[in-house]
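Sharing a structure below in structure tokens format, with a few things to ask.
The other protein chains are all here in position, but one chain of the complex has been omitted.
And now, subunit A:
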Amino acid sequence: MTSTKRISLYAVLIICTAVMMFPIFYAFSISFMDGEEVLDGQLLPSSFSLTNYAEVFEKVPLLTYLINSFATSAIVMIGQLLVSSLAAFAFVFMKFKGRDFVFFLFISTMMIPWEATMVPNFMTVQSLGWTNNYVGLTIPFFALAFGTFLLRQHFKTIPKELYEASQVAGISRFRFFWNVILPVSRSSLVTLGIYSFLTNWNMYLWPLLVTNTESARTVQIGLKQLQTQEIASDWGVVMAGVVIVILPTLILLFAGQKKLQKGLTQGALK
């Protein structure tokens, strides 16, 4: 590449970054401003005061919401990893009647949009008494066809000889799964873990339906509440809330972007 080309490529990259990152940058910037600066329409705050951050925790029980979001995302992540890896293991290492049929069932779940089934799901969860608690927010999401396919892809790369050797040595299938397969698949499990944490942290519609008490709400619903309460009055406080909510997932994404990209492409395409 010639140096002119290189310089123009960097110029285009910087312009694109400025455009794409602007909303995030804007949110950070507003979160440090006082009311007057926001009304003036300034781009940069005059000081980095943390008043808005302190205030947002008083306006809504943000700490409770954060704990709820962390807990439910972590529970769903662990649940999805377990349930998906068990299913993927059966698909790769076991042969039995009806396996192809079950595989077809897994594929067909990907064609049913979650939103088309939300009304009966809400009724189910309500009749089980699972509203306003972690059970209702987590259990319905434990099984994941995409996660099963992603792990299946990785399990298929593990040499069959390893499995045969374990059979000869008389190790039970479950011990082989737990002590051999899971440790060697660490990287795929991490990818799926990041993906499922991100998705569940960011979930909006389901928590909106199944939580209506402050003790059960998640951060995403907290943002809606904050925005409805504070509309047109104190955008600095609202943006401080936004920043607190996006920070964990942005950090997770920055740390795991390479893994996520590799894993998602593999799970999706092969």
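We adopt the following convention: contacts are C-beta pairs under 8 Å (C-beta built on N, C-alpha and C of every residue); 3 or more make two chains touch, one makes a residue touch a chain; residues count from 1.
Criterion: contacts and distances are computed from a predicted model.
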Chain not displayed: protein name in its UniProt record ("biotin carboxylase", "Glycosyltransferase", "Carbohydrate ABC transporter membrane protein 1, CUT1 family" or "Neutral metalloproteinase"): "Carbohydrate ABC transporter membrane protein 1, CUT1 family"
Among A:Leu182, A:Leu198 or A:Ala216, residue touching the chain not depicted: A:Leu198
Full-complex contact with the absent chain, from A:Leu66, A:Leu86 or A:Val135: A:Leu86
Residues of subunit A in contact with the chain not shown: 1, 6, 9-10, 12-13, 16-17, 20-24, 26-27, 30, 38-41, 43, 82-84, 86-87, 89-91, 94-100, 102-107, 109, 111-124, 139-140, 142-143, 145, 148-149, 152, 173, 198, 201-202, 204-205, 208-209, 220-221, 223-224, 226-227, 235, 238-239, 242, 245-246, 249-250, 252-254, 257, 260-262, 264-265, 268-270
